[in-house]
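A single protein chain has been removed from this complex, and every other one stays in its place.
Let's turn to chain A:
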Amino acid sequence: MSVETQTSNRPTGTAPAAEPLVRLEQVTKRFGEHTVLDRLDFAVEAGRHVTLIGPSGSGKTTILRMLMTLTRPDEGTITVAGQRLFPAPEKQVREARKNIGMVFQQFNLFPNMTVLRNLTEAPVTVLGLSRDEAEERARELLELVGLSDKCDVRPPRLSGGQQQRVAIARALAMRPKVLLLDEVTSALDPELVAGVLDLLRDIARSTDITMLCVTHEMNFARDISDQVLMFDAGRIVEAGPPEQIFGDPEQARTREFLSAVR
């Protein structure tokens, strides 16, 4: 089964590229006896915002983790921005990984560094920016996420919502082409969810960054996505623009899932 992203009415500013930015081909992932993903094909064009929905254990998070090279597929190929991510030698993986950023459910900020240092560490050591350049970029991003006053604070002192906004800024500081968002609001107190989602909406609207989100926030998915992929048991059950998936799903499994989560 092959699912290509469909053209949407979103002006992306870039001409439709021949080669999609992210491409998974025949990707299979097993954990022991259990096959999480079964010969999966999908591709995402540059600038698209794709949301992965479906029940837990359907393989959505595994896809993000494979794209971030946190886990390796058993079979298949993964290509990002024209560079092979799997299978590939370590050196090439490091190069390809520069195109990808990730925001985690549990934030995973470095508690031993200040907020500013969290944002400058990788740009300095990986991208080779000078400390001044990196700090300037970090301060701009902290302003974007509304936390300019927290530069010198250590992350454990921040609320969950603030930590997640710092984590988003940290990922953006690397200027990735693709941003992976793994249930970024699931660990937040309910009253903090809106702030994080608003920020992501802003980023989706104001940049041409490609986003892949796994989320249980259906309203958010409907809001920011160009395309929604409905997963079940390691396969894509249905793919389409949010109006179709949320308004008039074709598959019974999609309807069932959506009525359960609403």
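Heads up, the rule we're going with is that contacts are C-beta pairs under 8 Å (C-beta built on N, C-alpha and C of every residue); 3 or more make two chains touch, one makes a residue touch a chain; residues count from 1.
Rule of thumb we're sticking to: contacts and distances are computed from a predicted model.
Student: With one chain of the assembly withheld, which option in "Ectoine/hydroxyectoine ABC transporter permease subunit EhuD", "Cytochrome c-type biogenesis transmembrane protein", "Heptaprenyl diphosphate synthase" or "Quinol oxidase subunit 4" matches that chain's UniProt protein name?
Tutor: "Ectoine/hydroxyectoine ABC transporter permease subunit EhuD"
Student: For the full complex, which residue in A:R23, A:H49 or A:R97 touches the chain that was left out?
Tutor: Selected residue, touching the omitted chain: A:R97.
Student: With respect to the chain omitted from the figure, which of A:G82, A:P111 or A:G247 is a touching residue?
Tutor: Of the listed residues, the one touching the omitted chain is A:P111.
Student: Of the residues A:A88, A:A122, A:V153 or A:A194, which one touches the chain left out of the display?
Tutor: A:A122
Student: Tell me which stretches of chain A touch the chain missing from the display.
Tutor: The list for chain A reads 68-70, 94, 97-98, 100-102, 104, 106, 108-113, 121-122, 125-126, 170-171, 174.
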